[in-house]
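Of the protein chains in this complex, all but one are displayed in their positions.
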Amino acid sequence: MDTQLIVVALIVAGALFFVGRRAWRSMAAARKPKSGCGSDCGCG
Amino acid sequence: MASIQLSTLQSQHTSAARTTCALNACVAGTRVTVVDIECSGDEACRLRALGFCEGTSVNVIDARDAMLLEVRGTRLALGSALTAGITVQPVNTRE
Partner (left out) sequence: MWRGALYAATASRPRQNPVSTLHSPLAPDDSATVPRHTKGEANSEALRVAIIGNPNTGKTTLFNALTGLRQRVGNFAGVTVERVEGGFKGPQGRRVTVLDLPGSYSLSAGSPDEQVALDVLMGRDADRWRPDVVLVVADASHLERNLFLASQVIELGVPVVIALNQFDVAEAEGLRIDVPELIHELGVPIVPTVAKRGEGLEPLKKALSIAAGLPAPTRQFSIPAPAQNALAPLEACLVADGLSATAARMEALRLLGMQRVGSHLERVPGLAQAIKAASDDLRSAGFVPTRLESEVRYAWIAQVIERTVTRARPAGYNVSDRIDRFALHRVWGPLIFLALMMVVFQAVFSWATPLMDGIEAIIAAAGAAVGTALPEGDLRSLIVDGVFAGVGSVLVFLPQIAILFAFIGLLEHSGYMARAAFLMDRIMRRVGLHGKSFIPMLSGYACAVPGIMATRTIEDPKDRLATIMVVPLMSCSARLPVYTLLIGAFVPATSIVPGLTLQGATMLIMYLLGTVVALAVAAIFKRTLLKGPVRPMILELPPYRVPSLKSLGVSVVQRCQLFLQRAGTVILALSIVLWAMATYPKAAVDASLPVEVQQEQQLGHSVLGRIGHGIEPLVRPLGYDWKIGVSIAASFAAREVFVSTMGTIYGVGTDSEQALTERLQSERNAVTGERAYTPLIAVGLMVFYVFALMCISTIAVTVREAGGGRIGWQWAGLQFAYMLALAWGSAWLVYVGGTALGFGG
């Protein structure tokens, strides 16, 4: 019973970490200033 | 071959003043030569890259609000705002 709970806690913690990292990454990637084309190239 | 090119360009220049009209005034089935493209730089630039430039002959396939054209073997659809600013010279096909 106890080992089960520990395994569950580990899995849930892992999933939480993954979701958090994923969200953080997409936010960070979005925040990064883009390069590759100029201000007048028509992409905003 | 050189002489062919010369003569076509020549005839274009001499008769250009006579019978030019806006592209959107042409009806389906007309064959025309582009004389002048008057629109914003970007659009002219894109048209030229697509092979639609001054001196190109163009077949009008369908003329409604937008126009359907045959240009260098490809089919282009151009909006009415563009076709109004393009001057062409109809080529007489009725022999």
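Order of writing sets the chain letters: A and B. Residues in each chain are counted from 1.
Everything that follows uses one rule, which is that a contact is a pair of C-beta atoms (placed from the backbone, for glycine too) under 8 Å apart; a residue touches a chain by one contact, two chains touch by 3 or more.
From a predicted model like this one, the values you see are computed outputs, not experimental measurements.
Where chain A meets the missing chain, the touching residues are 1, 4-5, 7-8, 11-12, 14-16, 18-19, 22-23, 26-27, 29-44. Residue-level contact of chain B with the missing chain is found at 1-3, 5-6, 8-10, 13, 39, 41-51, 53-56, 61-62, 64-66, 68, 71-82.
Here, only the chains that are shown with their structure count from here on.
Work out the mean CA point of chain A and of chain B, and you get 53 Å between them.
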